[in-house]
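Following: one structure in structure tokens, then a few remarks.
One protein chain is absent from this view; the other protein chains keep their places.
Each chain carries a letter (A, B and C) given by its place in the written order, and its residues are counted from 1.
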Amino acid sequence: MKMELKGSEEIAASREALWEGLNDPAVLTKCIPGCKEMVETGPDAYEVKLQLKVAAVGGSFDGKVRLHDKEEPVHCRITISGGGSLGTGNGTAEFRIEETGPGTSRLDYEGTGEIGGLVAGVGQRVLGSVAKHLTKQFFTALRKHFAESGEAAA
Amino acid sequence: MRTSLRVNGRTREVEVEPRMTLLDALRDKCGLKGTHAGCEHGVCGACTVLVDGEAVRSCLMFAVQCDDMEITTVEGMAPEEGELGMIQDSFCETHGLQCGYCTPGMVIAARALLEKNDEPTDHDIREAISGNICRCTGYGQIVEAIRLAAKRLRESNVARSPEAAR
Amino acid sequence: MKAAPFEYIRPASVEEARAALGADPDSRVLAGGQTLVPMLAMRLSRPSVLVDVSRLADLRGIEESGERVVIRAATRQAEALRSDLVRREVPLLAAALPHVGHPPTRARGTVGGSVAHGDPSAEISLAATVLGATIHFLSDEGEEEFAPEDFFFGPTVTAAPMGGLLTHVAFPKRPKGRVGAGFREVASRRGDYAFASAGAQVVLDGDGSCTEARLGIGSVGDAPVAVDVSELAGGTLSQQDIQAAVAEALEGLDCVDDLHATATYRRRAAARLAEQALAEARDAALEEGAQ
Partner (left out) sequence: MSEAGRRFISANRRVREDRRFVAGHGRFVADLEMPEMAHVALVAAQAPAARIVSIDGSEALAMPGVIAVIDGAELAGAVNPMMNGLDTPNVKRFPLAVGQNRYAGEWIAAVVAESRALAEDAAEKVRVETEPLGYVVDVEEALEPGATPVHPEHGSNLLLDRTFDWGPVEEDFAAAEDRLSLRVTWGRNSTVPIETFGVIAKWHAWEGVLDVWASIQMPKYADQIARALKIPGNAVRVHYDVDVGGSYGVKRGIKQTVLCGYLARKLGRPVRLIEDRLENMRAGDAHGPERIFDIEVAFDRDGTVRSMKMRALDNAGAYAGRAPFQLGKPIGAIVGPYRIGSVQYRAMSVTTNKTVQEAVRGFGQSPTNYAIETMMDRVAEHLGMDRIEIRRRNFIRKEEFPYEIPSGSKYDSGDYHTVVDKVLASADYEALVAERDRLRAEGLCAGIGIASCLEPSGGRSSFEPLLNEKNKTSTWMEGSRVNIDGLGDVTVAIHTTSSGQGHETLAATVVGEVLEIDPDRIRVVRPDSLGSLPGNSPVGSRMAIMLGGAAANAAKDVKRQMLAIAGQMLGVSAEQLRYESGTIHGPAGQSVSWDEVVDVAHRRFDDLPPGTQPGLTASFMQQVPGDARLPENGKGEMYPCYSFEFHLILMVFDPVLARPEIRRYVIGHDCGTVINPHIVKGMTLGGIAHGIGAALLEEFAYDAEGQLMTQSFLDYLMPSAHEVPEVEIVHHCTPSPLTEFGQKGSGESGYLGAPAAISGAIHDAVRPWGVHLDKLPIRMSTVSDAIAAAEEQGKGYR
């Protein structure tokens, strides 16, 4: 099944800092919900291992992530594909970063995904809400990361 | 985990993994094959048994949850080997079944209803079996069977459980 | 379809349950199991530990507490359905409960479980939303209390604190006056997840004039929502008034599209059900006065 995610998030970080963070496997490992491991396998290519968990729903996901069309520090496109105990997922998302003030930026994202396997067949009721929740978790963690690194820097 | 299951008046000590459902434990640990797996996700009702007098889905309980509970399966419905209970006999009288796969769950659901209500309306009957899917009969002869069992129950002198007063 | 392996713990007290949940972030509460166990069976859910609270006496029972009726979390839906106290003091919940699942699922399913999984079509959650019940947890932070609108985010997603244990749901007792409740839902089959549902409670004064009207819609979006029909107060709840109030209240209602029902359908069905629920509530309130 097709899924769409779209949104805008204000982050207390400069455009450059945000860009760097989004390109840093260590930051992403910390912020992607359930990310156990993120290994760089080539330029702009990673392998991730996730252990997803949203309330009662949970499962593993192993995937390949690639970054394309990078326009530092403004725009990039991410593709992800993989699968695990919950099924398969393939998706593409575009990110655009706008500076909204000194040390603050806005991240606009828009992505589509295709879900197959178990979740597509039996979990459609929960899928949308879980995806939204995971996105929210990601940004909460990202904000927290910049808040902490801001404090550390200060 | 060691757990003790009291089924049809007899207690069995069984060793089960926590993830083993009551359904699987009844079938594979107690040898009671009358309770059937249909969907294993709580929709079809083929696995219905009585737990402490209430009809429940045995695929949605784990065996380890059930120690000290009074479990009745379809095998516990016959008064003697080879002799049918009244509800069972009513199902035979109206041919309230075909392939027989959902039947044990239906018989249990009927018993749970009749213990509380021996004058059920057709709506009561349909509500009581609404969680039990039958693919063969279209339910008509099942409703007739339960109607007949209720009539027989009312006309019989069988002492009923205190629940029946409700 | 067998669940992935897990450890099973049956704590002897609420404290023990809390400790077990706090000790492992991958633990889950097992109460009635009617929502969780299917997810376990399909391996959509794979907790490491299940903490079975269904036998904890402190989590069972329905009682009055001041202006509230407290339903402890592990109380069976069937028990709530049989409760005279619920029927007398929380008529909307009493009207909602017969729509919950089927007799065998109500026999095991709990009031707390229905709320905890955050299903937008859960009838008990809708009643809680309409009435402004409070949802109570025990967690590392101590006791926490949530209003429904702050609790339900979407299917399976709620504001439940990590490692928290839902202890009870407290429903406000019916207001003074002639109170009537109405509950309506529509699904493909009776007992299924509803496409749309509506719960209403109205209060009439001695002359049959409305002093309070509440309405909530479930099943159409991510969470049950309370909608504002306060403009009905002061009127006599005529069919026209109800229709107008519902039309206004439901404007912009967020509805999902899926295989079984379109968003358009959900929106129109919600309005129809809301009208029916309000009319049913009005008629019940009028009848109460007549007795």
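The rule we apply is simple: a residue touches a chain if its C-beta (ideal position, glycine included) is under 8 Å from a C-beta of that chain, and two chains touch if they have at least 3 such contacts.
Keep in mind it's a predicted model, so treat the numbers as computed, not measured.
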Chains on display which the left-out chain touches in the complete complex: A, B, C
Sole residue of C:V51, C:A95 or C:V186 that reaches the chain not shown, by the stated touch rule: C:V186
On chain B, residues whose C-beta touches the chain left out of the figure: 17, 19-20, 27, 32-41, 43-44, 46, 73-75, 77-78, 84, 88-89, 91-95, 97-104, 107, 122, 125-127, 129-143
Where the missing chain touches chain C, by residue: 1-5, 38, 42-43, 186-193, 195, 259-262, 264-266, 268-269, 271-273
Residues from chain A at the interface with the omitted partner, ascending: 1-2, 83, 85, 87-88, 114-118, 120-122, 124-125
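In this section, only the chains that are shown with their structure count from here on.
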Inter-chain centre distance, chain A versus chain C - centres from mean C-alpha coordinates, in Å: 33
Chain C: positions in contact with at least two other chains: 42
Touching two or more other chains - residue numbers and ranges from chain A: none
Residues of chain C touching chain A in the complex: 26, 28, 35-36, 39, 42-47, 117-119, 153-158, 160, 193, 222, 256, 258-259
Chain A to chain C touching residues, read off their complex: 53-59, 85-86, 118-119, 122-126, 128-130, 132-133
For the chain B and chain C complex, residues of the former touching the latter: 1, 17-19, 21, 24, 40-42, 45, 48, 51, 54-57, 59-62, 64-65, 109, 112-113, 127-128, 130-131
